[in-house]
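The structure is given below, and queries will be raised subsequently.
All protein chains but one are shown in place.
For reference, chains read A and B in written order, and residue numbers begin at 1 within each chain.
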Amino acid sequence: MLNVGRPSRPGAVTQGHDLESTYTGNKALNLETPLIFEQGVKGRVGVDMRDPKEVKSRLGGLERNEEVGLPDLSEPQVVRHYVRLSRQNYSIDAGFYPLGSCTMKHNPRINEKAARMKGLGDIHPMQPVSTVQGALALIDDLAHWLKTITGMSAVAMSPAAGAHGELCGIMAIRAAHDAKGEQRTRILVPESAHGTNPATAALCGYKVESVPARADGRMDLDAFEAKLGPDVAGVMLTNPNTCGLFENDVKKIADLIHSVGGYFYCDGANLNAILGRTRPGDLGVDAMHINLHKTFSTPHGGGGPGSGPVVLSDALAPYAPVPFVVEEGGNYSLQEQVEEGAAKSFGRMKTFHGQMGMFIRALAYMLSHGSDGLRQIAEDAVLNANYIRVGLDDLLNSPFEGVCMHEALFDDSTLKDTGVTTLDIAKAMIDEGYHPMTMYFPLVVHGAMLIEPTESETKETLDLFIGSMRHLIEKAQTSNDPEFFVQAPKFAPRKRLDETAAARSPILRWTAPE
Amino acid sequence: MRYMPHTAEERQAMLQKIGVSSIDDLFVDIPEDARLTGLLDLPKHAPEMDVDAKMLAYGAQNLSPSSAPSFLGAGAYRHHVPSVVDHLIQRSEFLTAYTPYQPEISQGTLQALFEFQTQVALITGMDVANASMYDGATACAEAVLMACRATRRKKAILSCNLHPHYREVTDTTVQFTDFSVESLPPSIDGVEDLTADLGKDIACVVVQNPDFFGRLQDLSDLADKCHEVGALLVVVVTEVVSLGAVRSPGDMGADIVVGEGQSIGVPLSYGGPYVGLFATRQKYVRQMPGRLCGETTDQDGTRGFVLTLSTREQHIRREKATSNICTNAGLCSLAFSIHMSLLGEVGFAKLAKLNHSEAAAAADKISAIDGVDVLNETFFNEFTVKLPVPAQDAVEKLAAKGILGGVPVSRLLPNADGFENLLLITVTETNTDDDVDQLVAALKEIANA
Partner (left out) sequence: MSTKYTKDHEWVTVEGDVATVGISVYAQEQLGDVVFVEVPDMGRELEKGDELAVVESVKAASEVYAPVKGEVVAVNEDLEDKPSLVNEDAQGAGWFAKIKIEDTSDLEDMMDEAAYKEYTEGLS
């Protein structure tokens, strides 16, 4: 009988062993990695390069004479470090990421390929314009798509992100008022507004004044009208708003703000919901930023880089920041300097021309979808959100009646007295393999849960998600076991982290041991 | 459509579950006269193959620095990026994650940010750094705002030789605030008196090293003079590779160091996205704008990382926030960090030395051309050349020969007198001897024409 070789079936499980911990701290595919600074050994290096020529130094006696303190590693070590790190992240590629107001949709890889193409990814911002006609044509074509989608007459391409775009829009408004010699002081915002709105207004010398919401979650038109006056510079309105609802009085809001000589700034964070169904230009908007990293799927990259072009009405277009592309008879040039005049550009917002890498990705995305696909995006995103809304609204309370746009909003009223909070539900979702929804925003809704599924998800994914949420909420409501939730997440690379300790004595860098 | 999964039957079933008869019923809140009935006037959806071809066609119309001798700088620099960098940042878990608001499932991004912050603090010689800004110019503007807040003063002085775009972005950013900026006029001889107006009303002095024309200087005396009157010294670095060879701004007494991190790990990409660096002293940490990652422990006592000090941010402070900025340049800071990890102490120093030696060797050859002068006594890898002809014309002629020969100073400073013939030339490790010889030959021809 041949009795060598490996066993071919698992042995019986015996009780009483420590099943939780390992010698290394790793758990099979869950691999830990120390800080890069804890790994180096002098003498290793992760790059090769030719030896420098012997020359007379021109550093003027300013040679660095101390070590920087960087660790030395080989290339495979570096690869392993970052591969291990990456595996501690949740991502849209791996699972459902219904983070409200962030539009976590699929990121097509043709966009990544295009951004790295020769002649696109490797060109220098200060090349003679005669050598970058293709790049300028690309920017101009993207501008055409953005203007057509929004029904606006101009677009400032350079802002680097949503908040930067917001700053661009409000600066254009300020510049337009200044050009007319008008000194206005107030900007009106609904109380559900993003925190960036007041921060932006403050940088432009304006004070924000909050307008209350109606019971249906939209801005209170009467309260808005009562606050209007000749000192109001404009209104900043997110539409669809941060509660996932379309501001159905938007045209009246536009008329009212225009009647006092103010401008209408629309926060375009939620543009995904209305692509091809309506155009901000038809709603009376004067300026709106577009988050290319949300609506047009340039990847979020763990928190950036973003890109926030701003579409502008005729009234604000002359104040757009430099630089911008000018096309004349198929020949492209760049206007890089502010030209003096009564109505002139308010200045420059970025070192160079904008987030070109994001422009390339966004245009590839738009070309892939086309006019029909863009409209389908909005329809499927709204369909999916409403599907989740009706799938959960017998267990969770929707604070506002009626259909939603691209995100479903619930409050925590049905969790009252269970000992389980919105945060606990979110952390339990992690154990179920989801990225949690946006929580505690908008602030106007108690214990808010804001769920944005996007158009990327299948019906099967949504059904399973609804089932998981129902399971958790029913458990919270009936099991009388808040401890189960407080311990979540149990299966993530880390348990809940102590944010208080982090903020009380901030440790913001590694320091060499003495 | 390849990106959207629903079939017509599924859509119908979902509408039924929702309790509406058509998709239009979900868009009823849009005012009737603003609803689009037909499609937008744009092409319809396209197969991936067609999109690929279209994007290639855009690229083909540009002269790629990968296939032409290129000596461009002025705030963006061509360097070799190891293949590992682009591979790693394209891993799904980095590329398609959001801001790490759920730390339990975002330790990858968070630990990488913590390491990035440490690297930036180390190379700048500062105590702490943030998780990055949009780019160098926006970081510079934020430094001025921060200095005004930290000192409770309202005025900043900008050096004459700060990158003109940095100055413009700073001017633009502060123009509607209570703060003001005094800019000294650009000067090619580098002589300026930054201390003439330096008094107890000045929040900070902003100076670039190497400066816009490539010159290096010791800023220690300036730092002392700033500190004597309670002002901060802000040092701008646009070519971060220089820090591998040159004494750090922190070592010279800077209070805030801002810079452009593109040179390490980030492709040129026609000007963006890049990665703004921001570092400062420990005592100003709560005044620092932007995102910060900090170390802490989890319920089990295991080390972990979280976004921290978020009370400074606009979500909470609203109009009193340190800045209106929400995002950092996440993926670009990751690319920076991976490239820096590959370089290490030895590689970073050698890369800097290589850049300097290539530039010095090229400068010697260029200054030997009749009628062409290298104006710099000191430089790192970028220097200013005076041509006998307008630099704008020269770069067009060079481009016609397939050489990207430098950046005319007049492109960034069109209204300054006496700068028409000045050309900024950068030489990095990516330039071969043959590249330099081609440039020298072409410049000879232009100078003698």
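Throughout what follows, contacts are C-beta pairs under 8 Å (C-beta built on N, C-alpha and C of every residue); 3 or more make two chains touch, one makes a residue touch a chain.
Nothing here was measured: the structure is a model prediction, and the numbers come from that model.
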Which of these touches the unseen chain: B:Lys44, B:Lys200 or B:Arg286?
-> B:Arg286
Options A:Asn3, A:Asn65 or A:Thr500, residue touching the unrepresented chain | A:Thr500
Residues of subunit A (touch criterion as defined above) contacting the omitted chain | 499-500, 503-504
